[in-house]
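Worksheet: one structure, shown below.
Shown here: the complex without one of its protein chains, the others still in place.
Entry: chain A
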């Protein structure tokens, strides 16, 4: 930015920041936590983002493109249109996949802008009826609440182990559910027990301690994929890292921020910032959560007291695959013989710019044959809870994703639980047999083989 721009940006910001409790408005944005005008000032309307956008690819409609959405948000700020249903639809139909940010020549932060606009919409038009109740229950009642998440996990375990699942599937009881929920039920992973609370708060490194790191267990990850969390802890400790699992941590708040509930998002952000305050490094194995943590400072843009703390926290956050690669992870010696492809989770590739490292992690495992997935960084349609709120669009994107998976691979690897559920659902729906795995799991299997060999050689 040149001097003139800086001056303008400062002017715009001072307009918004002069009182902690905002009374200012911006065109027809009348509510607290105003969107950031400097974000759309970067957009010159060139259209390079259009073909990167999954919803534009599907619809061809300008208002469902990144450029169109930015234009609409700007139009509200200029007082040209109101915050109403017709504005809300394109803003909420966005997957928040950030593919546009990769394509954008001017680094326009479309994702952040969408989230800020959603914050305005939810304050202007609180959700009512069924969707309101659903959103309240899930977003405010469950994800932020560890106990309830654990209970939910327990119930799901009971559902699977007690034979209820078999009965429900056999009797057609599931037929009363909407199609997309039924498809989702079919792929529920075997639910294990959450790591958080079960593991000690500090898991020591194997051998000499290289560094102590904090690890976000996540809410969905810890309930649905506790085996991935277990694998992550094993891989990190095997590499000489002491892993901290502070029990005060909780849900990252990404889903809330995506849904426009920025206040809950802020509350959860503060909790995690507090929980990890003694750590210099916070590692995340869920791309969506990692991206949210890295952007906590965006939530406190209008809060001068919290902003520096949030910026400091966000700088400590890293995806586990990148951390392992950058810290010269131990190359496994045992073979994991498999043909595998890698899907880029949006919030890893577009959100955090992490593409190379997870692939390299996989390639460095002996026996692993990597096959390219065409358009690997196109959204699979999971997008947080998008597959629940927009089953039609999510389904179309999932079909395209599965069509792209090469015929002869045995596994599809990725770094995000949302994608894992979604792609597993696609595999099931299309009658295919690929195993869906987290990148770290593969490394874990190889290490386990190494350890097994070492044990055997000692025994003999």
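By our rule, a contact is a pair of C-beta atoms (placed from the backbone, for glycine too) under 8 Å apart; a residue touches a chain by one contact, two chains touch by 3 or more; residues count from 1.
Here is the rule we use: contacts and distances are computed from a predicted model.
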"Lhr family ATP dependent helicase", "FAD-binding protein", "Aldehyde:ferredoxin oxidoreductase" or "UDP-glucose 4-epimerase" - which is the UniProt name of the missing chain = "FAD-binding protein"
Would you indicate which residue among A:51, A:248, A:372 or A:452 is in contact with the undisplayed chain?
-> A:51
Could I get the residues of chain A that touch the absent chain, sorted low to high?
-> 1-2, 4-5, 8, 30-31, 41-52, 60-63, 65, 67-68, 71-72, 75, 80-87, 102-108, 123-126
